[in-house]
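One chain of protein is taken out of this complex; the other chains stay put.
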Amino acid sequence: MEIKLLTEHYSKNEFQGLDGYKKNGGYAVLPKALKMEPKAIIEEVKASGLRGRGGAGFPTGMKWSFLPANNEPRYLLCNADEGEPGTFKDRLMMERAPHQLIEGMIISAFAIGSKKSYIYIRGEYDYSKAVVKKAIDEAYKAGFLGKNILGSGFDHDMDIYSGAGAYICGEETGMISSLEGLKGQPKLKPPFPAVQGYLRKPTIVNNVETLAAVKYIIRDGAAAYKKHGTEKSAGTKLFSVSGNVVKPGNFEVPLGISLKDIIFNICGGLKPGRKLKAVIPGGSSAPVLTEAEAMKVTMDYEALAQMGSMLGSGAIIVIDDSNSMVDILQTTMHFYHHESCGQCTPCREGTGWLSKIMHDILDGHAEVKDIDLAIKISQQMMGKTICALSDAAAMPAISFLQKFRSEFEQHLAKTSHKSGDHHHA
Amino acid sequence: MSLVKRPNATAEWFLPGIIFGLWFTLKKMLWNLFNQKKMPTLNYPEEKYEYGPRFKGNHVLTVKKDGSIRCTACMLCATNCPAQCIKITAAESNDPSVEKYPIAYEIDVLRCVYCGFCEEACPVDAIRMGPEWQTAALNGSKFTYDIQQLAYRPQLKGGIVSVLDEKERHQAGI
Partner (left out) sequence: MPKVKINGKEVEVAAGSTIIQAFKASGQEICHYCWHPGLSVAGVCRLCMVQIEGMPKLQIACNTEVKEGMVINNTSPMVKETVQWGLDFHLINHPLDCPICDQAGECGLQDQYMQFGKYDPQMAEAKVKKHKVIDLGPTVVLDSERCILCSRCVRFTDEVSKTNELGIFNRGDRSEIGCVEGKPLNNNYSLNTVDICPVGALTSKDFRFRQRVWYLKEADSICPGCSTGCNVKVSYNEEGLWRIKPRENKEVNGHWMCDTGRDSYKFVNLKARLLAGKIGKRDSWQDVAVADAARSAGLKLRETVEKHGADSVALVLTGQYTNEEYADILKFFTGTLKSKNVYHWLNNPEKVNEFDGLLFRGDRNPNTKGLEAAMKNSGAAAGPTSGKWETLQSQLASKKVKVVLVAGPENQATFPDLNEKIKMLQQAETLVWMTAGHNATLDQAGSETWQIPLKTYIEKAGSFTNFQGKVQSFKAGTTIVPQALTLSEAAMLLSGHDIDWNLRPKGLGGPKTNYSITQRGTL
């Protein structure tokens, strides 16, 4: 069930440092990759079916091939912002296996012809920042970064950059804006970052897990990677399971595993006496699944999309019947209200409006028609904005309110102060 | 064929008409004499007509709870007035929560037709048509009422307080 591909050596403390990393097979793939043609590496990644592990699930090889020819310099940006609530897989990799990430990044940078890369780490991850900085320094000293890496003629510089507490800087163009020193606000697309990104130059933005997986694809070959997972969702995925399970944590499993398996076998199931109520499969932005849906679905991009949800970042939040869906939704809406960057009107005003309605529903100041109003607002927020934060706020609102409507109506009936009174503070 | 009724010979004598008119007047006078309580005439100033609550009399500019003028010089009343008798000069208030207020608000009551459009147009209940109507004056008097006259005249006893208060509205979050 669990596969230890990326997480093979996590339990070893020495794996964090350069020597321990090299002792466990580290920096052995890099020389092999540097001898390959960059185009061959891209083809290998394409053949492996690796999809972006940060949330969007876009085929990585295809993203790399969008780079226009003859446009220098190119940049590789590693998205270690990990802002999606419920996700904590990248943090573990940066803390336990930073060199794995660095090696994967150097290989990827070589493939796309980038001489400079940045790891954008969210500001709250103090320990990760310190560990990765030390790892980069070690890599420079050992000659894995800098000029003429391992005598191949390939130069590469890597640096980390700290975020400052904005979820929106996990969006690729938001991150690019932040790196450029501007306010971390997403940019209009088109032009796409692969054509005009950081400093108006071709830029590839990939998640930590994606870049680390590249190393293993080159090491074992695309076919070996494709053996795990399903036809369209190949490979392994790190899932961060949290919520009302006995054993929460990060687990690496092949894509296509059933959600029931993850919750009840790998994570030890629910606490005694509790019943499963809902599962959020891909971070708070993914539409919630009811218990019935959760028991049927397998964790891969297609099955979840068919079920009306999404795989996202792979953050599974398990909710049992001791939690109130009203409370959870209010917290979620408050989060999106707080994190909206404020550029486009539907998101800026819509997240605020939704947050206030949820607050009123929680406090008992609302009526049943506010539920319909919230659904209508969310539907009108979707698809109308520069980036997907608006959709990320709208989708949980719609799914919670539609699938658990009876719970919301019961809550209103119980806590309504005066029937028929629509007073708002 | 003509539709006009031509007067016949009798009608061309004016005397029957005169007699009929005189008789009619006499009849009414005698009736009034013997039915004085039923006469429709009011003996003003001893008897005054009681107008309804929505009577459109002299204008009243309302004030806020602290006594300052409620009007925000939006000029909707001046725009809506069919007689164009309202002249307003706006100014910036030192209090940023008030922002705009009239330093001059004049109504020429001799132009005013007391239609009440200004009261309808006002968005903040700043002007009302009050119940007073006995304001006859001689030719040399000031027939252009200013803010002092409209908001703070003695009959208003310090000013009528407006129903809508900006501070309450702001605090309610609207």
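Here the chain labels run A and B in written order, and each chain numbers its own residues starting at 1.
In the analysis below, a contact is a pair of C-beta atoms (placed from the backbone, for glycine too) under 8 Å apart; a residue touches a chain by one contact, two chains touch by 3 or more.
Please read all numbers here as calculations on a predicted model, not as lab measurements.
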Message: Using the touch definition from the top, which of A:Ser309, A:Thr351 or A:Ser399 touches the missing chain?
response: A:Thr351
Selected from B:Leu61, B:Val124 or B:Ala151 as touching the chain missing from the view: B:Val124
- line: Across the whole complex, the chain not displayed is touched by chain B residues 72-76, 79, 85, 90-92, 96-97, 99-100, 108, 110-111, 123-124, 138-139, 143-144, 169-170, 172-174
Task: Pick out the residues on chain A that sit against the missing chain.
output: 166, 168, 183, 188, 190, 337-346, 348-353, 356-357, 360, 373, 380, 383-386, 422, 424-425
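Throughout what follows, only the chains that are shown with their structure count from here on.
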- prompt: What whole-Å value do you get for the distance between chain A and chain B if each is reduced to the mean of its CA atoms?
  reply: 71
